[in-house]
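First, the structure itself, so that you have it in front of you.
Missing here: one protein chain of the complex. Every other protein chain is in place.
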Amino acid sequence: MRSGASPKGRAGGLLPDAWRIQLPVFEGPLDLLLHLVRVNEVEITEIPVVLICDQFHDYLALMEELDLDIAADYVYEAAQLIFIKSRMLLPRPRRGAEESEDPRENLVQRLLEYQQIKDAAQSMAEIHELRRGIWVRPPEKVEEEEEEEESLDLGDVSLFDLLGAFRKVLDRYDREHPPPLVLEGEEYSVRGQFQRILESLDGDRPLDLLQDLRGRSCRAEAVSAFLAVLELARLRLVRLHQTGEGELLLYRTERELRIEELEAIES
Amino acid sequence: MTDRPQIEAAVEAVLFAASEPVSRARLLSAFDDEEREEAAAALERVVERYAQRDDRGVVVEEVAGGLRIVTRPDLHPYLRRFFESGGRSRLSMAALETLAIVAYRQPVTAPEVQELRGVSSSGVLRTLLERRLLRIAGRKPVVGKPFLYCTSREFLLQFGLNDVRDLPPLEEFEEMMTADQADRAESRNEPREEIPSDPEGEVEA
Partner (left out) sequence: MTDRPQIEAAVEAVLFAASEPVSRARLLSAFDDEEREEAAAALERVVERYAQRDDRGVVVEEVAGGLRIVTRPDLHPYLRRFFESGGRSRLSMAALETLAIVAYRQPVTAPEVQELRGVSSSGVLRTLLERRLLRIAGRKPVVGKPFLYCTSREFLLQFGLNDVRDLPPLEEFEEMMTADQADRAESRNEPREEIPSDPEGEVEA
C-alpha cells in the first residue's frame, strides 16, 4: 500500500490514477508521447513541449513509484524532452534574417513517422488476423519418395540460417567429441593395455578383440590396446583366432611372461 | 493428343498438388510446347472456377508471385476445431511495428529500426527471423557493419502480397486511419478509464 506522492498535480488529471494500477501498454516512449498528444487534443506539429514533457516525467515517476523497470528507452526520450523544453524556454536568437530552427522539429518528425508506422502496423495486424484463417495443404508426393529431408528454399536462405547451421555443427561436434577425460598417461600406455588384456585373459575364456577395442574410451587408448595385442602375440603370450563371422578371438597360451619382457614394453 | 478438358484437369491437379504458390510460367512448364497455349487458357478457367462463392471452401489466391489453392479465411473456426490447433500464432504489436518498418524501409539495420520505434528492437528482430518473416540480406558498409534486414517470402505469404512493391504507400494508411482515428483514440482509453479513480491516490499491491 502506497499513498501520497500523487503524481497528479502538474498532470492536471490527464494521467488517470487508474494508471497506477494498470500496467502501461505502450510500445515505447514514442507511443506514450503519441498518447499524450492525443489526450491533450493537439496536433503533433503543434506539440506543447513544456506540458507534454511534464506529463511524460509524471508518467515515469509513476512507473518508478510502482517499481516498474523504466527501460532506458524511456529515460533517453525523457532527457530529449528536457533538452527540447530547455531550448523552447531559451529566448530565440533573432540575429540575421533566417528563422531559427524550431527545437521541436526533430521530435515532430519522429512522431509523425512513428504514427505512420503504427497505422501501417494496425492495418497489417488486421490483414494478418484475417489471413491466419487460411489453411493450405501439405505438398502432395507424386511417388513415394524417400523420406523427405528438411530443406529451405534457396531464395529464402540467409545469413541467419547459415550461422544457425554452423552453430549446430559445432554444438553437435562438441557433443560427440566430449573433451577427453583426463586420465593418467599410464592408462593409455602400451604396457598398461598389455597388462590389462593379459589379466582379462586369465582363465579359459577368449577375448573378443574387436569388441574390446570398441570399448576403449578414445582412439589413443584403442591404438595402445592394439599395439599391446601385437606385443602379446609377438611374445607368444596369446594366440589369435579368426572365426567365420570375422571375430578376432584372443586365447591365452601356456607361456609365462618374464619380467624383463614386461619392462621392455613402452610405458 | 491431349484434349481440352484433360488439359484443364491437369492444370487443376498441378495447382492442387503444388500447394506452394506457383507462377503461371512454372505451372505451364508441365505442358508440351504445343499444349501450352491451351493450358494458359485452361489455367484462367480454373482460376475462375475457384473464385469466391458461398458454398465453396477453397479459393485460388495470387500471392508471392504465384497462384495457390487455400481455404477461405472465414472458415477458420471449423478448421481450428477439426485440427484442434489454432493455426498460425498472432503477432505482437511490437512485432508488427518492426515488420512495418522493415517492409517499408528495407533493407534496414537494427539501429535504424530502433531509432524509428524509439525502443530497442533486437529481441523482436530475432523473433521475426525465427518465424522466417524477416531475413538477413547482408551487412551495411558502415562502421560496425550492422546486419541489413529485409522481408521474406514468408512475409508475402502471411500478408497476402505478391511483391513488397504491392504494399500500399504509407500515406494511404494515414488517410485510412485519420478517418477512424478518433474512434480508436477513444477505444484505446476506455479500458484505462474503467477503473474508478482514487482520490486518495492509494494503490493496491
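Chains here go by letter, A and B, matching the order in which they are written, and residues are numbered from 1 within each.
Criterion: a contact is a pair of C-beta atoms (placed from the backbone, for glycine too) under 8 Å apart; a residue touches a chain by one contact, two chains touch by 3 or more.
Keep in mind that what you see is a predicted model, and the values were worked out from it rather than measured.
Novice: Of A:25, A:50, A:68 or A:162, which sits in contact with the chain we cannot see?
Specialist: A:162
Novice: For subunit B, enumerate the residues touching the unshown chain of the complex.
Specialist: 4-6, 8-18, 20, 22, 26-27, 29-31, 46, 53-58, 69, 71-72, 75, 78-79, 81-83, 114, 120, 122-123, 125-126, 136-139, 141, 145, 147-148
Novice: May I ask you to list the residues on subunit A that touch the chain which is not drawn?
Specialist: 69, 71-73, 76, 79-80, 82-83, 85-87, 90, 93, 100, 135-138, 140, 142-143, 149-155, 157-159, 161-170, 172-173, 176
Keep this in mind: only the chains that are shown with their structure count from here on.
Novice: Averaging only over C-alpha atoms, locate the centres of subunit A and subunit B and give their separation in whole Å.
Specialist: Centres of subunit A and subunit B (C-alpha means) sit 27 Å apart.
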